[in-house]
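Down below is the structure, laid out as structure tokens.
Note that one protein chain is taken out, while the other chains of the complex remain in position.
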Amino acid sequence: MIDQVLIPLLKIVIVLNATLVAVTYMVLLERKVIAWAQSRLGPMRVGPYGVLQPIADAIKLMIKEDITPVRADKWVFTAAPIISMVPALIVYAVIPFGPTVSLFGRKVSLYITDINVGLLYIVSVASVGVYGIILAGYSSNSKYPLLASLRASAQLISYEVAVTLTLVSVILMAGSLSMVEIVNAQYNQHVWFVFAQPFAFVLVLIGGLAETNRAPFDLPEAEQELTGGFHTEYSGMRFALFFLAEYANMIVVSSVVTTLFLGGWLPPFPNVGALHLLYYVPSWTWFLIKSFLFLYLFIWIRATLPRYRYDQLMRLGWKVLIPLAILNLVVTGIVKVMLM
Amino acid sequence: MAQAIAFYFIAACILGFAVLVVTTRDTVHSVLFLVLDFLFVAALYVLLGAQFLAAIQVLVYAGGIVVLYLFVVMLVNLKRPPEAHEDPHRRTKLGFGLAAAVLLELGAIAVYGSVNPAAPMPATPAIPVSGNTEQVGWLLYTSYLIPFEIASMLLLVAMIGAIVLAKREL
Amino acid sequence: MITPVHYMLLSAALFIIGVVGVMVRKNIIIIFMSIELILNAVNINLVAFSAQLQNGIGQVFAIFVIAVAAAEAAVGLGIILAFYRNKETINIDEMNLMRS
Partner (left out) sequence: METQTVHHGAMFDTNELVINMGPQHPSTHGVLRVVLRLDGEKVVDCDVVIGYLHRGIEKLSENRNWTQIVLLTDRMDYVAAATSNVGYCETVEKLLQLEVPRRARYVRTILCELQRIASHCLWVGTHAMDIGAMTVFLYAFRERELILDLFEEFCGARLTYNSMRIGGLPLDVPPGWAKKVLEFCTIMEAKVGEYEELLTHNRIWLERTKGIGIISGPEATGLGLCGPALRGSGVARDVRKDEPYAAYDEVQFDVVIGTNGDTYDRYLVRMEEFRQSLRIIRQATEGIPEGPIVGKVPRLIKPAAGETYHAIESPKGELGYFIVSDGKSTNPYRFRVRPPSFCNLQGLRRLVRGHLVADVVALIGSIDIVLGEVDR
């Protein structure tokens, strides 16, 4: 009973809460890092060094008036933020934060579940998240959001193809779709896949930026062009949900890239005997450190790069990323067969 | 028992949303119900032990094809309701009649089935040791290689066709 | 207990809903979606038999059906878009260029 129900339930609660806290603090991190990049201080007023800013933000967003435009499609307008938030959260079900460890004399795995189509599950759930953006744009019954949601649907579908094709070559390396098995494969093959599949790594990173609508691919929410894009008409908590979903997606992408390419919970050089002492650090710490690196990279990119234009974005996706992904897949296949 | 409850719940949702897809006035709502319907079909596949197919169902159907529908619905922002014009030659009654006949037949089968129950489904649906994905992949690339290649050709042709149709200047 | 008959009944019912949609609705996009429902009904059947027979062939065919559905949706929606640009309608009853 405890193993069947209680522990999974506890894990879900912990992961969900940790994610939500992480997401709110991602907002602060982003503001701080960008501020430092721009020789500013960022939020400083609420709490020491602004550490309580997310709480203030949350309170502000919750007590703000929640406006529904008169001519909006009310049901869809209400559902859209939820639709974009839910996939971002349920993806965490298969992300392994660590291996199976013994805790209080009980074997506990540091992931909610390990299904044999784990990676495919992530990709497919993420592909549902696009509905949130499309429906938000459509239901607002306003022109800028409509343009944004047309942009978003085209962008997300295109980059999904590129990312999924790239992931296939990683699956080819690991020989499994299960996230835990992919990490184990990196241990058994004595190499993090970032070294075995450098192209795939870069492609997934670029595709991940585009999938999460981050700069330089943040066209659906380009404030300077579309006055905020798909969430122009949203306010209050519903706007906050979109905001949080974007950050939750960022964390998902970081976690997935960490798992697939940086060996997940494995310490650096896991097979080198001399560095065995690194195993004394809890495995999930490594996972969090690596994910954090990617989050930092995302923010850094946002502070540095200008935005792509719509046609350039599509050209990059279809004419550069997808052919490269296919090429990478073919080369991986050939090498794999030759090594066999 | 749990499986039966799951089946009836999922089946009810599938049929319910399917009815909503067909009856809803607003096309966008209809598309949304279609997505929900497909998600429940995916759940049904999981129940049948076809996890790979379930993932594909969500990825391709819900995340791909229906987005395309939504895209088209948004492009075709309608000024007048599409149902305004009525074709006198249309045989709507025939459709309902046909449906009623088949429904009657289904009822008969259901009654017959409850009287003479068939062999139950295998208790834990087929998850071979090697895993569902491997099994499907193996079949696709050995016994069904030629159909697989033909399907890929079909998709290529469809892609070109769609581009030609949607492109403004040829 | 759940038997293959249950799955077949579900599948048949879904099929019928799809058929009624095709016959009754005039919005061509909804008709296309009804066709998707029909294809899904077929898939449910295939997967149910695949589970019953303990082999993956049914699932392989379901994958082919999905591929065909994708192709159908791409071309079909392309036609709808082209037609809409021409005639500003998506009412199937007004699509009678080839009739008289």
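Going by the order they are written in, the chains are A, B and C; count residues from 1 in each one.
What we mean here is this: contacts are C-beta pairs under 8 Å (C-beta built on N, C-alpha and C of every residue); 3 or more make two chains touch, one makes a residue touch a chain.
Just so you know, these numbers come straight off a predicted model, no measurement behind them.
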Checklist outcome for this item: Sole touch to the unshown chain from A:R40, A:K60, A:K74 or A:K319: residue A:R40
Checklist entry - Just one of A:Y144, A:Y159 or A:Y247 touches the chain that is missing; which is it? => result A:Y144
Next on the checklist: With the missing chain put back, one of A:P216, A:G264 or A:G317 would touch it. Which one?
Outcome noted: A:P216
Item to check | For chain A, residues in touch with the removed chain | outcome: 34, 37-40, 143-144, 147, 151, 215-216, 218-219, 222-227, 302-312
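The rule is simple: only the chains that are shown with their structure count from here on.
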Checklist outcome for this item: Whole-Å distance, C-alpha centre of chain A to that of chain B, is 29
Next on the checklist: Need the CA-centroid distance for the pair chain B / chain C, whole Å please.
Outcome noted: 6
Item to check | Residues of chain B touching at least two other chains | outcome: 52, 56, 64, 68, 71, 75, 132
Checklist entry - Taking the complex as given, what residues does chain B use to touch chain A? => result 26, 28-29, 32, 35, 39, 51-52, 54-56, 58-59, 62-64, 67-68, 70-71, 74-75, 131-133
Item to check | Residues of chain B that touch chain C when the two form their complex | outcome: 3-4, 7, 11, 14-15, 18-19, 21-22, 27, 30-31, 34, 37-38, 41, 44-45, 48-50, 52-53, 56-57, 60-61, 64-65, 68-69, 71-73, 75-76, 78-79, 82-87, 90-92, 94-96, 98-99, 102-103, 106, 109-110, 113, 117-122, 125-126, 128, 132, 135-136, 138-140, 143-144, 147-148, 151-152, 154-155, 157-159, 161-166
Checklist outcome for this item: Within their complex, chain C touches chain B through residues 1-10, 12-14, 16-30, 32-34, 36-37, 40, 43-44, 47-48, 50-52, 54-57, 59-60, 62-64, 66-75, 77-82, 84, 88-91, 93-94, 96
